[in-house]
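Can you keep this structure in mind? I'll have questions shortly.
What follows is chain A.
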Amino acid sequence: MFDIAFNTFDEIINMKGHGIYVWLVYSISILIIVLSFTITRMRIKNICKRININNASG
Partner candidate 1 sequence: MLRLIRTESFKLSRKLKSWLGPQLILVLVLIAFPLSIDISQYDLDKFYFSIIVISLMMTAFISTEGMFEEDFEDGSLEQEFLLEQDFYKIVLSKMLIYVFFIGIPIALIGSLFLITNGADFDDLPKVFSILCLSNILLFNLFSFGNALSIDKGAMLGVLTSLPLALPVIILLGRAVRTIQYGEGFFSIIILMSGISLIVLAIMPIVISAALKTHID
Partner candidate 2 sequence: MYPYLLFIGITTLMIGWIWGVLYAPEDFQQGNSYRIIFLHVPASIFAQTIYYFMSICALMHIVWRVKLAAYLIKSAAPIGAMITFIALFSGSIWGIPTWGTWWQWDARITSTLILFIMYLGILTLHGSFSNLEKADRLMSILVIVGVVNLPIIKKSVDWWSTLHQPASISTSGSSIDPSMLMPLLISIVGLGFTLISLGILSSRLYILNREKNKKWVLEHV
């Protein structure tokens, strides 16, 4: 169960012709998830900054 299914790094990338599909799906999905976290965290920081500015001025 824990033997790696591929022999070389090229085989991992190529996956007998299916590598393009597998890696495309995983890379875009990981990108979407990472972007979601990043954007949400950025927006929280921005809103906290805005609240602090309003608090300080008001």
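How were these picked? Simply put, all candidates are chains of the complex that A comes from, given by their letters.
Assume a contact is a pair of C-beta atoms (placed from the backbone, for glycine too) under 8 Å apart; a residue touches a chain by one contact, two chains touch by 3 or more; residues count from 1.
What you see is a predicted model, and the numbers here were worked out from it, not measured in a lab.
Candidates 1 or 2 all come from the same complex, and the one touching chain A there is 2. Remark: chain A residues 1-6, 12, 15-19, 21-22, 24-26, 28-29, 32-33, 36-37, 40-41, 43-44, 47-48, 50-52, 54-55 touch candidate 2 in the complex.
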